[in-house]
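What follows is a short report on a single structure.
Missing here is one protein chain; the remaining ones are kept as they sit in the complex.
When the chains are written out, they are named A, B and C in that same order, and each has its own residue count from 1.
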Amino acid sequence: MSAPRDLDIYRALVGSRIAEQAIVDLNDKGVLHDHHSGLGHEAIGVGVGFAVRPDDAVQASHRSGMMLAHARGGFPLRDAVLSDIANAYLQFAPIPGRPRVIPIVGLIGSWVPMSVGFAMADRLRGKDTVTVSFFGDGGANEGAVHEAMNLAGARRLPMVFVIENNGFGLSMPASEAPGADALVDRAAGYGMPGIVVDGNDALAVHEAAQRAVDHARRGDGPIVLEARVTRWGAHADGVPELRTASELAQARERDCVRILHEDLIRRGVLDEVQTGAFADECRREVEAAVEEGLAARIHLPPTVLTEADAWNLTYAG
Amino acid sequence: MSAPRDLDIYRALVGSRIAEQAIVDLNDKGVLHDHHSGLGHEAIGVGVGFAVRPDDAVQASHRSGMMLAHARGGFPLRDAVLSDIANAYLQFAPIPGRPRVIPIVGLIGSWVPMSVGFAMADRLRGKDTVTVSFFGDGGANEGAVHEAMNLAGARRLPMVFVIENNGFGLSMPASEAPGADALVDRAAGYGMPGIVVDGNDALAVHEAAQRAVDHARRGDGPIVLEARVTRWGAHADGVPELRTASELAQARERDCVRILHEDLIRRGVLDEVQTGAFADECRREVEAAVEEGLAARIHLPPTVLTEADAWNLTYAG
Amino acid sequence: MSKSLYVQAINRALHEEMDRDPDVLCIGEDIGPMGGLFGATRGLHERFGAERVIDTPISEAGYTGAAIGMAMEGLRPVVEIQFADFVTVAFDQLNTVAAKMHFLLSGLAKVPLVVRLPYGVNLAGEGYMSGHGPHHSQSPEAWFCHMAGMKVVMPSGPADALGLLKAAIRDNSPVMFFEQKGLYETASEALPEGEHVVPIGKAAVVCEGSDVTVIATGATVGLARAVAERLRAEGVSLEVVDPRTLVPLDTEALVASAIKTGRVVITHEAPSTGGFGGEIAARIAEQAFGRLHAPIRRVCGLDMPVPDGKNNALPNEERIEAAVRNVLESG
Partner (left out) sequence: MSKSLYVQAINRALHEEMDRDPDVLCIGEDIGPMGGLFGATRGLHERFGAERVIDTPISEAGYTGAAIGMAMEGLRPVVEIQFADFVTVAFDQLNTVAAKMHFLLSGLAKVPLVVRLPYGVNLAGEGYMSGHGPHHSQSPEAWFCHMAGMKVVMPSGPADALGLLKAAIRDNSPVMFFEQKGLYETASEALPEGEHVVPIGKAAVVCEGSDVTVIATGATVGLARAVAERLRAEGVSLEVVDPRTLVPLDTEALVASAIKTGRVVITHEAPSTGGFGGEIAARIAEQAFGRLHAPIRRVCGLDMPVPDGKNNALPNEERIEAAVRNVLESG
């Protein structure tokens, strides 16, 4: 892998971490609500984000949306932070001029079949794009995900299913949820190959994602990428954490930012001065965005909606 | 395997074939309707039926219900035929005094989660029973089946999932439906072992089913049994067959009754006199049942239902 | 002009729309070489190929969800749910994704999806669709009338089936399109020759009358018409109105007829409690308050699964006629 590319990945990773931490802090303070912290997950969104083209269709999860959007170049840190402060949905919205995004919905797993439709539409139109769909170990238990993967397998669609296995579906340990040890074992049942990768190793994720994307683009059909990480904190803001302090400390032991940092230092691709500069830069950008976002934050005013408004908001005509 | 047991299996197989053929003929003549012919499938229901205990809970498919009910000793040929003439649902109804049956419903796949509940209830009550659920290659595509198998795997329930792979889900060839070559490959994704067996070989099915049932009863968790057969005719009465005559002839090449017959003759367990006697016996039983059934056939008279009737039929109180 | 069956009208609409617009495609179970279990997609596979007439594994949630994705990408998928009963498997995709996407993304996404749903039983036949039973006979339209974001269409005859399906395919919102499968091979009618598009949201006065308004959908329209003909001999004049579209409902037309006759009977195949007849009755009772001479009566399915056999669990001519006589007698 090329050094400049690795450095770009590092910068995106650091930026994601700092933005993510800022949002978590705002939730802790009660300024924002309901965030599903992606701390510890950053290498997945960033690693995959660097492996796809802007015209590939990517569906992020509720946890990795901001990282992916940022890594793909769609959201500078400012926008990433603003999207979380003002309109969380923007991370998942198809916005003209930005890399192609497939939205998600509030029901775990229910969003995955949609992505199969994007892949089918692209093939029908003769595009050489790849469609990527993210979901968690918990989501993999849902029937809609099964049907989606099965359909992709049956039609040999150019798709990558990224399973973010963070060991938990809310309070349910992954070890108790699916019978199998490895979610990647599902792949064979749909006639796909699968790759497992250490989701704390951004370069490994990126390399594996590139292999998966290439596989799909080459016409070899769908493929599964299982990235293993740990969830650093509670499921979401407002949801209690059941793990003990020492379990939590253990969960945070492997840190994707530190791992990549040490690697780049060792390889001489990065030095401490540059490290500091990156961090300062990102921090400034994030702080400014937080300030801007909070100031401009739209407190929806009491609004009178008519039946006609309801119709127009709900129907496309 | 013991010769007397093999002979019992043969007798049940021949009886099932003759009963099945009688029902198919009545459908062809327009006397009955909507039968899903199980011709060619008999060895699966019979082989599994001989591997379970009466107190095990078994859920048959829309295709193998009659064979299973007969093989388990629940339905003598007379009842098997009557059940198809008068009240098809009887094959799937839990009738006191008969081996334990889990009902099915008219939606493919939707019946499978119910069976998981039976296994959970039995475990909760400390029983050493096994729960068996049948579904087809088509049904395996449904999300409900995924969720059911996943739940069984997660809780390591004593279950056997029998996939009757007859190569078709209505008009959809199994080869085009799931991405994988073998449905048994699904098992690993739920942390279960799986067995594939030639569904035309009744003794092989029985032996494999016994292994599967023993595995589950031993406490080793759920297991998949994929039995491969071919569908001899159209999906169901009234549904057109798209295969050519030569494809159909090929589909009927391997005949479970003939295979077992030749085997037993070769091994000297059966002779041609006995063969003829079995067939005559079964045919007489079936013919009498058909006659009885048609004579007694309940033409539901015009009925006036009140709102109170509707309530009482629909609610248990 | 030769007559066409209801199922042929559906088939013609699909042919014409797929011809007209390369973005239109069909997806579902057994709709390809088999032409659909009821024959509605016959000939499409041969003409438009497997990429636009897509046979799928048995996985209603999966392929409905995929169709939603395709629709968001600007295609116009027409999903066939083999029996309307099976839509329960895809229910989440419809409520969670299809119905809400336009709202969720503030209009950045449209879902021009049509879901074709063969529903109900042969109300005019000997017995119902005997043997098809409670899982192949339901009329689940009311659930989707209570799913903001969905339009709901229900043609009662071949010409409307043709014209409304074409309108549904051209609509930019998801449309649940309920085809009364008992009519497929029994309802026939001469179809307009050229382009025939029936606007969504407009009721039809099936026959004019002055004494009682009968509001009917799907196969109950035929029953109501038969009752109207029979009662005409007695000098009783029924106005039969078919809403055709349930969402958006042409409330104005229904209320106008109710005020004109002053007496209303509503009939549909779905069970009474929570059925869409309640919504129609509530709107008329509200908007025609003080203008009715009798209480509004509903003739619907009994509140139970659809039983086999010949019985009164579903609407029939006798039950509709009795309700008509009842509203004539009161007030």
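We adopt the following convention: a residue touches a chain if its C-beta (ideal position, glycine included) is under 8 Å from a C-beta of that chain, and two chains touch if they have at least 3 such contacts.
All values reported here derive from a predicted model rather than from experimental measurement.
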| item | value |
| --- | --- |
| Which displayed chains the unshown chain touches | A, B, C |
| Options A:P178, A:G194, A:P222 or A:G293, residue touching the unrepresented chain | A:P178 |
| Hidden partner chain, residues of chain C it touches | 85, 88-89, 91-92, 95-96, 99-100, 103-104, 134-135, 142-143, 145-149, 247, 249, 270-271, 273-279, 281-283, 285-287, 289-290, 292, 294-298, 303-305, 330-331 |
| Contacts of chain B with the absent chain, listed as residue ranges | 89, 93-95, 102-103, 105-107, 110-118, 120-124, 143-144, 146-148, 150-151, 154, 310-311, 313-317 |
| For chain A, the residues touching the chain missing from this view | 33-34, 88, 105-110, 138-139, 141-144, 169-172, 176-178, 239-240, 242, 300-305, 307, 310-311, 313-314 |
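By our rule, only the chains that are shown with their structure count from here on.
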| item | value |
| --- | --- |
| Chain contact topology (line, ring, star, complete or other) | complete |
| Dominant interface by contact count, named by its two chains | A-C |
| Label of the chain whose CA centroid is most distant from the centroid of chain A | B |
| Centre-of-Cα separation between chain C and chain A, whole angstrom | 42 |
| Distance from the mean Cα position of chain B to that of chain A, given in whole angstrom | 45 |
| Numbers and ranges of chain A residues touching at least 2 other chains | 143-144, 146-147, 150, 154 |
| Per-residue multi-chain contacts in chain C, two or more chains | 56-57, 59, 61-62 |
